[in-house]
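Let's turn to subunit A:
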Amino acid sequence: MLPKIIMTPEDIRRTLARMAHEIIERNKSIENLVLVGMRTRGVPLARRLAATIASFEQAEIPVGALDFSLYRDDLARLDLQPIVKSTDIPVNIDGRTIILVDDVLYTGRSTRAAMDALIDLGRPEQIQLAVLIDRGHRELPLRADYVGKNIPSSRHEDIQVKLTETDGLDEVAIIAQSSLKEGQQ
Partner candidate 1 sequence: MSELLIQNGHIIDPSQGLDETGSLLIRNGQISWLGLGKSSPPQPDFDVINAEGLIVCPGFIDLHCHLREPGYEEKETIASGSRAAARGGFTTICCMPNTNPPLDNQAAIDYVKLVATKEGVVRILPIGCISRGRKGKELAEMAELAQAGAIAFSDDGQPVRSSRLLRQAMEYSLAFGRPIIDHCQDAELSQGGLMNEGIIATRLGLSGIPAAAEEVAIARDLALAELTGARLHVAHVSSQGSVELIRRAKEKGIRVTAEATPHHLTLTEEKVIGYDTNAKVNPPLRTQQDIKALICGLNDGVIDIIATDHAPHTENDKRCEFARAPFGISGFETALGSLMNLVHEGKLSLRLLIAKLTSEPAKITGNRYGKLGTLEVGAPADVTILNPGLEWVVDTKDFVSKGKNTPLDGERLKGKVMATIAQGRLVYKDDGITIERKAH
Partner candidate 2 sequence: MRQVQQKDTLTVKPEAPPLLWRHHHILDLDDFTLEEIELVLKTSDAMKEVLSRAIKKVPALRGKTIITLFYEPSTRTRTSFELAAKNLSADVVNLSAGTSSIVKGECLIDTLSTLEALGADIVIMRHPMSGAPYIAAKYLKASMVNAGDGWHAHPTQALLDLYTIREHKGSLKELKVTIIGDIKHSRVARSNIWGLTTMGAKVTLCCPFTLLPAGLNHRQDQFPKVTIEASIEHALDGADVVMALRLQRERQPSGLLPSIREYVRLYQLTESRLAKAKPDVIVLHPGPVNEDIEIASSVARGPRSVINEQAANGVAVRMALLYLLAGSRQL
C-alpha cells in the first residue's frame, strides 16, 4: 500500500508558523513559557516553534525534552523495547506555563504519561498541549490546545510523520495497514 502524502514540507512550515502565532496570541507573558518536546519527534517540533516565536517576539523561550517511557501504561504489551532516553529540561518548571509538543495526538495515553512525568518534575502553573496532527480516537478525556492539522483516520491506518532532524525530510503521510501496533506512533 503506497503512503498518501498529506503534508508537504511547505505545508508543515506554514502550519508550524500558524501554531507559533496562536501560542503567542493566547499567552500573555511569553517569558513564562517553556516548550517541552515529547520524545522523539516532539523535540525538533518544539525547537522549531521556539525559533519561530523568537523571531517574532525577540524572546528566547527555553526548550526541553521529555522522555515519558517510564510512565507508560502499556509496557508489557509492546513487542519492541523502546529505548529510554533521558529527560532534559534546562529550567525549573515550577510556576511556569509548559507547552507539551508532540507530533501526533491519537489515544491520548502518551499525553497522560507525559503529564505525569512533568508533574513529578515540579509544579507548573499550566500545561498546554500543541500537536502537529490530531488523528482522533481519543481513549482519555484530553484535547490539544494547538492543533496543526486534523486528520480523521481509521484504526487501520497509520499516520507517519517525518522530520528533517530525525528522518532526513519533512513529510506527513497516511498508510493503510492491516495490523496497527498498539502504542507505536
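In this text, a residue touches a chain if its C-beta (ideal position, glycine included) is under 8 Å from a C-beta of that chain, and two chains touch if they have at least 3 such contacts; residues count from 1.
If you want to know what made the cut, all candidates are chains of the complex that A comes from, given by their letters.
Everything quoted here is computed from the prediction, not taken from an experiment.
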**Asked** For subunit A in this complex, which listed candidate touches it: 1 or 2?
**Response** 2
**Item:** subunit A to candidate 2 touching residues, read off their complex
**Value:** 37, 39-41, 43-44, 47, 63-65, 67, 69-72, 75-76, 78-93, 116-117, 120-122, 165-168
